[in-house]
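The complex appears here without one of its protein chains, the remainder shown in place.
Should a chain be cited, it is by its letter among A and B, assigned in written order, with residues numbered from 1 in that chain.
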Amino acid sequence: MRYLPHTPTDISHMLATVGLESVDELLVQVPANLRAQQALGLPDGCPEAEVLERAGELSTSNSILPSFQGAGCYRRDVSSVVSAVLSRAEFATAYTPYQPEVSQGTLQACFEFQTYVALLCGLDVANASLYDGASALAEAVLLSLRVGRGRRRVLMSAGVHPAYRAVTETYLRGSGDTEVELIGLDKNGRTDADLLERALGDDVAAICTGYPNFYGVIDDLGTASRLARRCGALSLSVTSEPLALGLLRSPGELGADVAVAEGQGLGLPISYGGPGVGLFAARQQYLRQVPGRLVGETRDSNGRRGYVLTLATREQHIRRERATSNICTNQGLAALAVTTFLGLAGRKGLRKLAALNTARAHQLAERLASEAGLAPVFSAPFFNEFAIEVPDSKHWFENCVQHGVVPGVRVADLEGSCADGGENRVLVTVTEVNSDADFDLLVSTARQSMAA
Amino acid sequence: MEFPDDVYYTTEHEWLRLEDDGLVVVGITDYAQEQLGDIVFIQLPDLSDVVLSKDEQLAEIESVKTVSEVYSPISGKVVKVNNDLADGPEVLNEDPYGYGWLVHMEPSDDDPTAGLMSADEYRDLVSEGG
Partner (left out) sequence: MSAGVDRGPEKTVFEKGSPGRCGLDLPEPGPLPLDAKLLRADLEGFPEMSEPEVLRHYLRLSQLNYSAAADFYPLGSCTMKYNPVVNDKVAGLEGFVASHPYAPIELVQGNLRLLRELEEWLVEISGLASVSLQPAAGAQGELAGIKIMRAWHEDQGKPRSKVLIPASAHGTNPASAALCGYDCVVVPVGDDGLVSADAVREFLDDEVAGLMITNPNTLGLFEPAMGEITAAVHEVGGLVYMDGANMNALMGVARPGDMGADILHVNLHKTFSTPHGGGGPGAGPLAVTEQLEKYLPSPRMVEKDGKLDWEYDRPDSIGPVRSFYGNFGILVRAWAYMKACGGDGLTEVTRMAVLAANYLRVRLEQDYDLPCDGPCMHEVVFTDKKLEGGVKTLDLAKRLLDYGFHAPTIYFPLVVQGAIMIEPTESEPLETLDEFADAMIAIAREAREDPGKVKSAPLNTPVARLDETRAARHPRLVWKAEESA
């Protein structure tokens, strides 16, 4: 096997050193009644060319069509610099930086990542990342329950991504009597402020608001934060398209105490939904309750600047059952992609890219309205995605796909999506990747499919 | 290692000092801070729920890679906490009997020092290996 260096001579030498005749003698540690009864029933191994051939077959049996799908996973033009950096084995094959003296590359990149996330979110501190946006929300809700001791209700806007809501429910299962109350949207697509206000109480730990929300709508996070403050709850901001934070007022500016986001849209491929990277930022006062890895700046014994993992006493390997989370690592390489991407975009470029996304999305919305009669369902301002409603969305959708364009995401196809009469909604997403030709194709197909 | 005479000691390496106003000051001993190493953070009780029974958790002291709990040596009410420790946890290493105090408590028992050790007794305990 080409991955294994040991020749028969090496093996004999090692066995002789150990004082045994065969490797089997080492494996007698495993009692006979627990030993595998037969050889592993996997296919035979194969040379690299065969691995590539089979992988090629599988990958090309997928079809990649022009697409307007987003809904938490965004196609983006990413500079080759990002993949060049990620392909550096010094980053890719390093372990968690437990030995800081030989991990300054990873640690400094994490420190830069934390700085970017804090700046984007307008908050004081950020961690070195969590698994994804959905589990980041679950962790933020758990933080709010720890901070608001005894508070047991979480007010969850129906505008929060359905998958994020579902994951939060999973995390909360079996951990006390926490109740998640869904707050519906108003007819404009924002969290219904009246419903939210009526649900307030001194037992509310957190109010969770999608920003922008699942339907792309720029929700009124400021009002949610004000209402949260009124009842002593935390305001949690939840973002699945992180590019929006490059243009919109930051969650911190709008009063959020904790902001979470999926970072995939800042430098990672869509890659069938993973890996992603969870962004997590908070106000300084919650620092000790923040889950996950944190990197801090310090000095070495010669007074030189350096970085280490810090505040580890919050974590599972020290505090065990009383840790802030069971998470062991961050999403190192994915966070590095985000860091590199943000460095390339920079102060002006990120804003411009965000502006381009929103401008293009509005162009398409106008064309769909005027040329295909498909106006956005919600009237509130949106970032780069918007919902349309079509009669018999399943049929319409399939028709579009047959004509070679994926028009968006059928909301009814998502687990946990709100059954509020939205079964014919399709969420259309536009990024800088979508060309004018894509627009033409979608608009004409949408029109024909309506007629069909 | 210091063992001042004006405080009482517990087997859990805490000290108590009786003040003139009937309050009790609580801290950890020089021996305790040395065992813990460089202290980086002290979690003190939240003054909104302050009535503790003896042996209930009073504080948490963190060094870089450990967390140690401090249990209340007496029953009573916490009336003041040392907020300066938030910005300067190193004070606990440098001056455990002085600026490194943890809390002031109003004892609920008449004799809060009953059963506690003198400096000499505590020195003997520590020299036997704690």
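The rule we apply is simple: a contact is a pair of C-beta atoms (placed from the backbone, for glycine too) under 8 Å apart; a residue touches a chain by one contact, two chains touch by 3 or more.
Computed from a prediction, not measured in an experiment: that's the story for all the values here.
Chemist: Sort by label and list the shown chains the missing chain touches.
Modeler: Those shown chains that the absent chain touches are A, B.
Chemist: In the full complex, which of A:Leu182, A:Ala199, A:Leu356 or A:Met450 touches the chain missing from this view?
Modeler: Spelled out, the listed residue whose C-beta touches the missing chain is A:Leu356.
Chemist: Need a quick check: the contact residues on chain B for the chain that isn't drawn.
Modeler: Touching the chain left out of view, chain B contributes residues 38, 40-41, 62-65, 89-90.
Convention: only the chains that are shown with their structure count from here on.
Chemist: How big is the gap, in whole Å, between where the Cα atoms of chain A centre and where those of chain B centre?
Modeler: 45
Chemist: Please output the residues of chain A touching chain B within their complex, sorted ascending.
Modeler: Per the touch definition, chain A meets chain B at residues 288, 311-313, 318-319.
Chemist: Can you tell me which positions in chain B touch chain A when the two form their complex?
Modeler: 40-41, 43, 62, 64-67
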